[in-house]
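Of the protein chains in this complex, one is absent; all others appear in place.
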Amino acid sequence: MSVSISPGRVRSEFVKKIKELSGETLQLCYQCGMCSGNCPMVSNMDLSPRQIIELARLGLEEEIANSKTVWICASCLACTVICPRGFDLSRLMEAIRLLTLRKRVDYVRPEEIPVKERGELPQIAMVSGLRKFSG
Amino acid sequence: MSAKKKDKSSAETMVKKEREVSKAKLIPVHIMGKRYDVPEGLTLMKAMEYAGYKFIRGCGCRGGTCGACGTVYRKPGDYRLQVALACQKTIEPDMHITQIPFFPANRAHYEFADLTSAPEEVFKLYPELFRCVACNACTKACPQGIEVMDAVSALKQGNITVAAQIGFECIQCGLCTSRCFGELVQYHMFQLARRIYGARITPRAEHLIEMTKAIDEGRFDNTLEKLRHMSEEELKELYRKREEEPVTAGEDWRPKDKTYL
Partner (left out) sequence: MRLAYYPGCTLKTKARNLEEPAIASLEALGFELEEIPRWNCCGAVHSLADDDLIHQVAPVRNLIRVKEQGKDAVVTLCSFCFNTLKRANLLMKDDAEKRDTLNSFMDEEIDYSGEVRVLHLLEVLRDEIGWEALAQEVKFPLRNLKLAPYYGCTLLRPREVAIDSVENPTILREFLKALGATPVEFPESTRCCGSYQIVSSPDSISGYAWDILSSALSHGAEALVLTCPLCDYDLGQGQKELVKRHNGFKGMPLFYFTQLLALALGLDPQVCHFELNHGSPESLLRENGLLP
């Protein structure tokens, strides 16, 4: 993937916010790609977890917003436990999700879940799904 | 008492009451941000009326049962938001009050006849149930002292019976809903729970089933026919002479005339 970086495209406010929300030091990551290699969802992602970090610290908010990756992440923490730099990627994914959810843009709205599924899904799925996907 | 006389006497008591009120000490209250001095001892509702408000909504029974007059208030120096029914609570000096007669809440549409006693009925109709974060703001907001959060928890756990029991005294004032972090509509869910509990979970009353069957089979046809042909005077006479059940009567009380049993 090639991205163009210019001062005008970099959103430093965005970088500041995701640092605050995730509590993580983005500079820790040295782009080894272990996280992507260990991510069970990566085959359904358009950007790999490693790429998300790189774009995030470059402040390329739009690229991230256009990607589905953070919504495909299942917070399984496979990346977290394998990172040689102690970077908790799951927290970065959450921070990016929250930036959207807190603007009252829901990824899943309860009333949009088909009625049949609402009756079949165990409570644990509804609770966790709505916590991660609705603001 | 003739109608005229009644009017006169009630007018008298009104005048008398007004004099009492005018003698009463005035205390300051803040209604929707504006200060009014109102006679102490009034309810929030009467204080608002004294200040000039006319209720076309937000007032119903004036007896604490209809839930129309939910009100929030704060007292100086206390961060906590307090709640009351305006018709029940007496004003206190320096209260800041605002009535919330209605709070927007979607009620699910359902055909009750199609519903079973399964917990999933609630999940299907109110999926936002699962957005509860257990903040407990609802319980703190309930003027009926209901453990609202516990009832929500019960619904989440699929326990309609417990939810219906905890939420039994809900008067649908909507204050819990106004405070909900998860944007749930507790009182509509409780109503659904009570309906399911009443119709699908509590055991049917056997004697009622027997009695309706007996009625269908014509047990009272003759009596009703007789009543139908009576004159108004005869009916009144019958009513006056009826045997009343004493207030203190127990379960085993029976009338002397057993014709209709």
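Lettered A and B in written order, each chain numbered from 1.
Quick note on the criterion: contacts are C-beta pairs under 8 Å (C-beta built on N, C-alpha and C of every residue); 3 or more make two chains touch, one makes a residue touch a chain.
All figures in this text were calculated on a predicted structure; none of them were measured in a lab.
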{"item": "Interface partners of the hidden chain - shown chains only, full complex considered", "value": "A, B"}
{"item": "Hidden partner chain, touching residue among B:Ala24, B:Cys61, B:Val133 or B:Leu235", "value": "B:Val133"}
{"item": "Contacting the left-out chain in the complete assembly, out of B:Pro39, B:Pro119 or B:Gly167", "value": "B:Pro119"}
{"item": "Touching residues on chain B - with respect to the absent chain", "value": "119, 130, 132-136, 140, 147, 149-150, 152-153, 156-159, 181"}
{"item": "Residues from chain A at the interface with the omitted partner, ascending", "value": "20-23, 40-41, 43-44, 71-72, 74-78, 80-81, 88, 90-91, 93-95, 98, 107-108, 113, 117, 120-133"}
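Criterion: only the chains that are shown with their structure count from here on.
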{"item": "Euclidean distance of C-alpha centroids - chain A vs chain B, Å", "value": "47"}
{"item": "Contact set on chain A toward chain B in their complex", "value": "110-111, 113, 115, 118-120, 123, 126-127, 130-131, 134"}
{"item": "Residues of chain B touching chain A in the complex", "value": "120, 123-124, 127-128, 130-131, 156-158"}
